[in-house]
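Complex shown without one protein chain; remaining protein chains in place.
The first chain written gets the first letter, and so on, giving A and B; residue counts start at 1 in each chain.
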Amino acid sequence: MAMDTGYEALIALNAAYARCIDEDQLEAWPDFFLEDCLYKITTAENYRQGMQAGLVYADSRGMLQDRVTALREANIYERQRYRHILSVPTILAQEARGTVSETPFLVARIVRRGETTLFVTGKYIDVVAPDVSGQARFVERVVVCDSSSIDTLLAIPL
Amino acid sequence: MAMDTGYEALIALNAAYARCIDEDQLEAWPDFFLEDCLYKITTAENYRQGMQAGLVYADSRGMLQDRVTALREANIYERQRYRHILSVPTILAQEARGTVSETPFLVARIVRRGETTLFVTGKYIDVVAPDVSGQARFVERVVVCDSSSIDTLLAIPL
Partner (left out) sequence: MAMDTGYEALIALNAAYARCIDEDQLEAWPDFFLEDCLYKITTAENYRQGMQAGLVYADSRGMLQDRVTALREANIYERQRYRHILSVPTILAQEARGTVSETPFLVARIVRRGETTLFVTGKYIDVVAPDVSGQARFVERVVVCDSSSIDTLLAIPL
């Protein structure tokens, strides 16, 4: 049984995760997950209907690493920046597999010399547990986007 | 005299409150307040001028429940989603009636298959105290919206 992950540790984990993406340190992103994990990006509509398919689906850290490799090779032309703004989390349950929580997020997209726009909002539904070294990691991170018109060519992890 | 509500408890209360609204669990929303309470939505301009009238005014938990009933019966046609993103709170004072704090917020509006827009920003001015069971609750929550052009047909609590 996983130890409880405290509120402050949860906030700090969320912050470090978002920083990793916004700093374009994608190669370090899979390390926020346990080896056996679930990472999924879906929409609120699909999530409510219980649809398993998402925009992105990975059930191991290796699949996350593959995704980073693919993103690097895709070699996105127009440079964009993203900025995650995280709201504060709510702890929903302590389960055997870890601490279940939700955290709302907003991501702004900044186009080079262009306008800053509200790209996407949503919530993370997470299960967090310590890894062997005691570091808090994601057992599960399901990213539920509020809008159904989120770009399927999503160039970054959320 | 109310006990002090700690910083972490305040953050968690804010998070749970926003989640309740964004998850459309409006029937549970009045429970975040004490029986005798003040809930008001106003604008920064009105607030500065000391005007008591707001866009929304309730001074008991019963009035909040009535408001939820009215919102449900209004049966809003076009389905919209809202997403609260909360900034971190500042504790301003410890008073006999509770802990006084301010928390900035941003609410995004997501129209079905449409664009995500910045709906409203503002700050909560709160007095928080424990209820009989020791749970932190709002004695007062005054919602001060930054813009004066906030829609008076506001379909959700803020």
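One rule holds in what follows: a contact is a pair of C-beta atoms (placed from the backbone, for glycine too) under 8 Å apart; a residue touches a chain by one contact, two chains touch by 3 or more.
Keep in mind it's a predicted model, so treat the numbers as computed, not measured.
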item: Option from B:26, B:85 or B:136 whose C-beta touches the chain left out; value: B:85
item: Hidden partner chain, touching residue among A:40, A:67 or A:84; value: A:84
item: For subunit B, residues in touch with the removed chain; value: 7-8, 44, 85-91, 102, 104-106, 118-123, 146-149
item: Absent-chain interface as seen on subunit A, which is shown; value: 8, 11-12, 14-16, 18-19, 22, 81, 83-86, 88, 106, 108, 110, 112-118
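In the analysis below, only the chains that are shown with their structure count from here on.
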item: Chain centre separation in whole Å, for subunit B relative to subunit A (CA means); value: 27
